[in-house]
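One protein chain omitted, others in place.
Note that the chains are named A, B, C, D, E, F, G, H, I, J, K, L and M in the order they appear, and that numbering of residues resets to 1 at the start of each chain.
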Amino acid sequence: MDSISIIGMVSIITAGITIAVGSIAPALGEGRALAQALTAIAQQPDESPTITRTLFVGLAMIESTAIYCFVVALIIIFANPFWDFVAGG
Amino acid sequence: MDSISIIGMVSIITAGITIAVGSIAPALGEGRALAQALTAIAQQPDESPTITRTLFVGLAMIESTAIYCFVVALIIIFANPFWDFVAGG
Amino acid sequence: MDSISIIGMVSIITAGITIAVGSIAPALGEGRALAQALTAIAQQPDESPTITRTLFVGLAMIESTAIYCFVVALIIIFANPFWDFVAGG
Amino acid sequence: MDSISIIGMVSIITAGITIAVGSIAPALGEGRALAQALTAIAQQPDESPTITRTLFVGLAMIESTAIYCFVVALIIIFANPFWDFVAGG
Amino acid sequence: MDSISIIGMVSIITAGITIAVGSIAPALGEGRALAQALTAIAQQPDESPTITRTLFVGLAMIESTAIYCFVVALIIIFANPFWDFVAGG
Amino acid sequence: MDSISIIGMVSIITAGITIAVGSIAPALGEGRALAQALTAIAQQPDESPTITRTLFVGLAMIESTAIYCFVVALIIIFANPFWDFVAGG
Amino acid sequence: MDSISIIGMVSIITAGITIAVGSIAPALGEGRALAQALTAIAQQPDESPTITRTLFVGLAMIESTAIYCFVVALIIIFANPFWDFVAGG
Amino acid sequence: MDSISIIGMVSIITAGITIAVGSIAPALGEGRALAQALTAIAQQPDESPTITRTLFVGLAMIESTAIYCFVVALIIIFANPFWDFVAGG
Amino acid sequence: MDSISIIGMVSIITAGITIAVGSIAPALGEGRALAQALTAIAQQPDESPTITRTLFVGLAMIESTAIYCFVVALIIIFANPFWDFVAGG
Amino acid sequence: MDSISIIGMVSIITAGITIAVGSIAPALGEGRALAQALTAIAQQPDESPTITRTLFVGLAMIESTAIYCFVVALIIIFANPFWDFVAGG
Amino acid sequence: MDSISIIGMVSIITAGITIAVGSIAPALGEGRALAQALTAIAQQPDESPTITRTLFVGLAMIESTAIYCFVVALIIIFANPFWDFVAGG
Amino acid sequence: MDSISIIGMVSIITAGITIAVGSIAPALGEGRALAQALTAIAQQPDESPTITRTLFVGLAMIESTAIYCFVVALIIIFANPFWDFVAGG
Amino acid sequence: MDSISIIGMVSIITAGITIAVGSIAPALGEGRALAQALTAIAQQPDESPTITRTLFVGLAMIESTAIYCFVVALIIIFANPFWDFVAGG
Partner (left out) sequence: MDSISIIGMVSIITAGITIAVGSIAPALGEGRALAQALTAIAQQPDESPTITRTLFVGLAMIESTAIYCFVVALIIIFANPFWDFVAGG
């Protein structure tokens, strides 16, 4: 196998696995927080604005870890310095 | 194996695995949140509009991680720069 | 092994695994939500229309992740650009 | 190994694994929902028609993911385009 | 290895694994539903006809996933188109 | 390795693994149902005939999945069409 | 490796693994049922004959899955048709 | 590797693994039953003879699965027909 | 394979896996803390400022472990001393 | 590799793994039973002689599975018929 | 592969895996402690200074294990004696 | 590889893994028993001598399984009959 | 591969894995103890000095196992007798 094949191959695999694996935990964590938020609203309807606001700030923070993975996946597909080196060489 | 075979092979495998693995956690997380929402409605029927609204916003957020994976899978199948390079070369 | 064999082989494997793995989480998530819905109906029979409606909207959302996988599996079997390239080449 | 052997081999393996793996989650999910339905009937005997009806609609929805896998397994065995290509070539 | 050996080998392995793996979840799911049915009968002896009827309809539905696997296993052993092709070729 | 060795080898391995793996879930499921039946009898001694009857019908249904595996294992050892083909060829 | 070595080797491995794996679930299931039986006796000492009788019938049923494995293991060691074929050939 | 080495090697490995794996579940199952027995004695000191008797009969039944494995391990070490064939050949 | 291919290949794989694996635990940990925070707010609405403040300081601390991984991933992609050595050599 | 190396190698590995794996479950099972015994003594100090006696008989029974493994490990190291055959041959 | 490639390759892989694996447990442990701290504050608002102080000292202690991993990862990338030896040799 | 290397290699690996794996379960089991003992003392301070005595006898019994592993590890390092054979041969 | 490469390679890998794996359990254990300490303070604010003191002594003891791993990792990197032998030879 030549360099082009190797670098291309691992780039595709890595990009896919990075976003696939990287989306597991955020989805589970958000599901858990969301479930608990609904319980909290049912227990204290009067506090629903505070709960909802805290929920969405927290979800954004959790979502950030998924976005790190999405960014790295896109870098590997479209701005990959190793690919540029071998494909341009 | 030549480059065409290698790049094609890993593209197919990666696309399939990305969406397959990437749909595990959103489905579980949504199932959990949905289950809790139904419990919350049963506990506080008067708050069902608030609960339902919070639920669907949260589900959309969780669904987004599945969509990241779906996007990457489609990019790998239909807009794959590595494949374009080797198939066009 | 020539390109035809390789691309064909991985297409079959990937299509099968994608739908097999991709149906795990939706089935579990739907089972959980359904179970909780029945509990909720038993607790609040008067709210059963609201609960049932929320349940089916939520189930459709969860089912969507299984459908992403089904779509990708069928694309890989019947509209596979990599196969078209090597089989037509 | 020639193409016939390879394509045949992976078709058999994939068909078996697809239905085997694909039947795990529906069976578990249905078992859970059924178990909860029986509990709900015991708690609210008066609601048993509603519970039973919701249960069977839900079970059908869960069963659908098993049927996706069964469909793909049969396609791979009896309507496999890759096999037709190599066996007819 | 020639085609006969390969196709025969994977047919045997796949048939065994399909039914072995495919019987795990139905047995667990049925065990769970049965256990809950007995609890429900103990809680509401007056509802035992309804519970028993719902139980057996549900068990049949769960059993269906095991039967999908059994069908595929027998197809692979006794009506395998790939084997017929290579053994008759 | 010749065909005889290969087919014989995988037949032995598959027969053993099929029954070994296939007996895991029935044993666990039956253990669970049995444990719950004993609890139910302790809670409602007056219902012990109904409970016991439901238990044994259910156990027979669960046992059926173990028997599918046992049947396939014996078919593979004593009525294996692939072995007959290569051993008689 | 000649056929004798191969068939002998896999026979030994399979016999051991079959009984080793096959004894896991029955032992766990029996342990669970036994533990629950003791709890039930402690709760309802007056029902101990019924509980004990149901327990031993159930244990025998669970034990049967271990015995399937033991039977297959002994068949593989002492009445193995594949071994007889190659050792007698 | 000649037949002697192969058969000897797998005999040793299999004997060790059989007893090692085969002792996991009985030990766990017995530990669970024993733990529950002590709880039951603490709850109903007056029933301790019945509990103790049921316990030891049950433990013996669980122990039997460990003994199946021990028997197979010793057969493989000291009465191995495959070894006798190759070592005597 | 030459040094360029090897170093490039492992750099891509490692960068992707580092951020993918490294984002699992922070997302789960943050989801758990967030869920508990919402419960705490529902229990003690008067303490919501203290709870929210402690929550965000803690989330930042947990997020730091994800950032360690993100930093290492970017170093491996864009400031990799091993790549500079082989690509410049 | 000659027979001496092979038989020696697998004997060492198997002996170590047998006792290592074989000590997992007894230690866990004994820990569980011991923990429950202490709880039982705290609940019913007057029954501590009965509890302690039952505990030690049960622990001895659980310990027996560890001893089976220890015996097999020592047989493999010091009384190994396969080693005696090849080392003496 | 020459020494440069080998040492470089394993250095990159090890650095990434060390920090990725090493950040799992601290993030989970901190998430757990933080979640419990919020519960504690909600139970005893008057003790929130003590709880917060103990929390942050404990978090720092847990964080230290992540930092050990980060230090080792950076040593492997930037102060690697093995790399210096082979790259300078 | 000659016999010396092989036997030496597996001896080192086995010794390390034996004690490493073999210390998992005793440590967990002892931790569990110790934790329960402290709970029991807190519940029944008057019984602390009985509890402590039973605890230490039980810990010694659990510790014995770790010591079996330690003994086997030291035998493999310092009194290894297979090593003596090949090193002295 | 020559000795230098091999010894260097495994030293790097082992050092990283040792500290990465070795920091999992201490972080989890400390997180658990810390979480419980906060609960204990919330239950018994008057005992917070005793609880805090016991906590920190215990944390130091748990931390010691992480430090064993850190020590071994640093020995392998900077004071490795095997490396000194081959690099100096």
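Following the convention adopted for this analysis, a contact is a pair of C-beta atoms (placed from the backbone, for glycine too) under 8 Å apart; a residue touches a chain by one contact, two chains touch by 3 or more.
Since this is a predicted model, take the numbers as computed values, not measurements.
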Could you please point out the subunit L residues that touch the chain left off the display?
1-2, 4-5, 8-9, 11-13, 15-17, 19-21, 23-32, 34-39, 41-43, 45, 48, 52, 55-56, 59, 63, 66, 70, 73, 77-78, 83, 87
Considering the entire assembly, which residues of subunit M contact the chain that has been omitted?
1-3, 6-7, 10-11, 13-15, 17-22, 24-26, 28-33, 35-37, 39-41, 43-44, 46-47, 50-51, 54-55, 57-59, 61-62, 64-66, 68-69, 72-73, 75-76, 80-82, 85-86
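Just so it is clear, only the chains that are shown with their structure count from here on.
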Centre distance in Å when subunit E and subunit M are each reduced to the mean of their C-alpha atoms:
47
Tell me, which residues of subunit H touch at least two other chains?
1-2, 11, 13, 15, 17, 19-21, 24-26, 28-32, 35-37, 39, 41, 43, 55, 59, 66, 73
